[in-house]
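Worksheet: the structure to be examined is printed underneath.
Missing here is one protein chain; the remaining ones are kept as they sit in the complex.
Then we have chain A:
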Amino acid sequence: MSTADIAIIGAGAVGCAAARRFALEGAKVVLLEKGADLLSGASKANSAILHTGFDAPRGSVELACMQEGRREYLAIRERMNLPLLETGAIVVAWSEAERAALDGIEAQAIENGVTDVRRLTAAEIRLREPELSRSVLEALLVPGEHVIDPWSPFLAYLIEAKTQGAELRFSTEVLGGDFDGEVWRLSTSTGEVRANAVINAAGLYGDRIERLLLGDASFEIRPRKGQFVVFDKAAAKLVRSIVLPVPNERTKGVVLCRTAFGNVLVGPTAEEQEDRTRATVEEATLKGLVARAVEMVPALAEVDVTAVYAGLRPASEEKGYRIRVEAERRWISLGGVRSTGLTASLGLAALAVRIYSEIGQGHAAAKDPVWPKVPNIAEHLPRDWEQSDHGEIVCHCELVTRREIEIALDGPVPPGDFGGLKRRTRAGMGRCQGFNCNARLASLTAGRFAAPLAKDEAA
């Protein structure tokens, strides 16, 4: 059995970015993911905002990684065909107390290097956001906050990693392992894996992985659930900016923003829970979110709900990221990446490479890396249905073509489950939620997923 340079545990946002970075550095990477597809954990459900770090803790690793990650995303995105919806954000004061807090937020933004922020008067807000409730008092405009497609970047990173020789092992759970002074021997549900170094990017299980492999955990994961409601595409013309509340200690609060797919979302909540697997939606909470959205933008009362979802943040008992380095044992934990990992992932990957260059061996970086382009699924850019020979429209609400589905299924990193197909194509994610296409998708994907859509042939 060959020994990899680096085993990365977890194909979430952080693990996928790390796999790409290390593969580009010339390391032999093996990525181990217990789910059937990438983004099976915390990373499958978030607000999809590419943050500036304007409100991140001063001088923190989190801030540095967010800003480095954001910069890299903006630099590489066009080559990989990754979208950017340049919405800008407004931090909105709805009360005098919140208004008083804007000074501090503005000062922090400037200190964090986000210097293009600017105050908006109620009249200016009305011009920019005519549908926003008139009870708004004042806002801070953060032009650099943008919306992205939260899934395609990580697919692109894994395709790139694979092109550079990385081995991607899905449905592979790390169950234990030890380090003999030279090599890590990881026992997994699909056999032993050997590597010279380990990156722990296990998200909601980061502490458990430390305990399992290092004997002790340097932090404790405290899952924090966020529920969301997605409004129909008809809502997209009602909001331009990301509407952020004045944040409090625990959370950035409930956000209202467009999505890259032409919808509007409201959420997330911040609910502590013990359970690391169940991210349930709850009727009362969802209705509360709709009510909050309608308070902010009254015209949303007339718009249908398209989808509801929930995600778990891998928060820990402390606020910041939990980076643990064990030089002797050649181990790096990228843990506790609770609510900014979409933005920070590339920055965390770069950080890991810097740490590794001190504790691991050197590699010759790939000379002319290829830049795989992923199919666009964002609404504001050309889609496959606009081209000829697309086969047919399979998902009518999201106008997903048969060719798009076939390309995903036959791609270099094919989806391991239906969720993976949805994230690659948007099939079934529209307003009818599969009323029209679910059965057709069951046929088109027969034999592809460990958990197939159809349980059986009809009796």
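Methods note: contacts are C-beta pairs under 8 Å (C-beta built on N, C-alpha and C of every residue); 3 or more make two chains touch, one makes a residue touch a chain; residues count from 1.
Going forward, contacts and distances are computed from a predicted model.
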item: Protein that the absent chain corresponds to, by UniProt name, given "FAD-binding protein", "Phospholipid/cholesterol/gamma-HCH transport system permease protein", "Sarcosine oxidase subunit delta" or "Electron transfer flavoprotein subunit beta"; value: "FAD-binding protein"
item: Among A:E182, A:E283 or A:E328, the residue in touch with the chain that has been omitted; value: A:E283
item: Residue of A:M1, A:L127 or A:A459 touching the missing chain in the full complex; value: A:A459
item: Contact residue for the chain not shown (choose from A:L175, A:A327 or A:A439); value: A:A439
item: Contact footprint on chain A, counting only the chain that is left out; value: 230, 234, 277-283, 286-287, 302, 304-309, 385-393, 396-397, 399, 417-418, 431-436, 438-440, 442-443, 451, 453-459
